[in-house]
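Here is the structure we will look at.
All protein chains of the complex are present and in place, except for one that has been dropped.
Let's turn to chain A:
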Amino acid sequence: MPFQSDRRTGAALNTNVFAPWEDPQAKPLIQFQNVTKRFGGFTAIDNLSLDIFEQEFFALLGPSGCGKTTMMRMLAGFEKPTEGHIMLGGQDIDPIPPNKRAVNMMFQSYALFPHLSIWENIAFGLRRDNMPKRYLEDRVEEMLRLTRLEQFARRKPHQISGGQRQRVALARSLAKAPKLLLLDEPLGALDKKLRQDTQFELMDIQEKTGTTFVIVTHDQEEAMTVASRVAVMDQGKLMQVSTPDRIYENPNSVYVADFIGDVNIIEGRATANGDEVYQIDWAEGQSPLTATSSTEFSNGQSCHLAIRPEKVTISADRPADAINAVQGKVLDIAYLGNLSTYYVELPNGTIIKAQSANTRRISRRSFTWEDPVWLSWTATAAVLLAN
């Protein structure tokens, strides 16, 4: 991943890593307790349980229609669970209407009030609480400073740019200092460059305010960049909930491995070959592959080997000490500037992607289209998955 946030590992607490989800004593801020949500005959959320902790930046990631937006709308109070309960700070919030919840939401469309100025938009929620004028003004100014919008305070939403609108929406939802901030595809409407800048801004603001953020996104790069933990969802179920690096390095299923980043999947049959080492027979006439796995596989069990393209080394000659090495010919090269992805076709027709950094001038590349090449990877590079 080009953007891996490593600030979480060590920075959040003085000595300890910020990982309340690993502490059995920690009390979660939000608890989904066997929540099911049906719309007519359609099950949007299917018996789902999840804990989210205070000060987390939690990402709900999944394709459209996976139920992530429904989760968010239930947290905001716009939908009620059909079964199960949602707890916020130990309190069942199901009967509490949206306007009484200590939860604010940043809408995908931003939902800025077009008839009010930026200043009035930010002050909107504070006015509802009948905050004294002086405090209200201070708070609005503080939010404007936080989001660097001071000089736009008097403008109307249609007079500012998309990126500024996004910041207004953020400032407005943060103004009431909610216990929990929900962000529905907050960066979806921005172009790529602005999106990357804004991601870091979001993380910065989250850290400054200490608010718990739950973000909904279909962009895996965005989720990986900003979140302390990511929940990968599919069809109303959680597929895996873990830190971005674990999701990427140790996916628990082919679905997660395939959804996050690029991956090669090789199907085969596992045979134990020593402690936590397995041999995988994957194609006729090919020597078996070797992979380590802490999960138990019985002999002859069908399995999937997931290998990230950047963990596959491509070379013109067979590397002498490689445990896994296969030969093929270069079918296609995707040149990305800093990286190149090689699509290598093996004799049995399987296509394996290998990615390498373009550390040398492209003219000095030692192989090109149709050239025979060797692909190799270590025993620990691949993840062995049962399904």
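Keep in mind that, in the parts below, contacts are C-beta pairs under 8 Å (C-beta built on N, C-alpha and C of every residue); 3 or more make two chains touch, one makes a residue touch a chain; residues count from 1.
By definition in this document, contacts and distances are computed from a predicted model.
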(request) Just go with whichever of "Thiolase family protein", "Putrescine transport system permease protein PotH", "Putative formate dehydrogenase" or "Protein TusC" UniProt uses as the name of the absent chain. (result) "Putrescine transport system permease protein PotH"
(message) I'm checking contacts with the chain that's been left out. Which of A:Ile30, A:Ile52, A:Ala76 or A:Leu305 qualifies?
(response) A:Ala76
(request) Check each of A:Leu29, A:Met105 or A:Ala270 against the chain that is not shown and name the one that touches it. (result) A:Met105
(request) Could you please point out the chain A residues that touch the chain left off the display? (result) 76-78, 97-100, 103-105, 107-109, 111, 113-115, 124-125, 128-129, 158, 172-173, 176
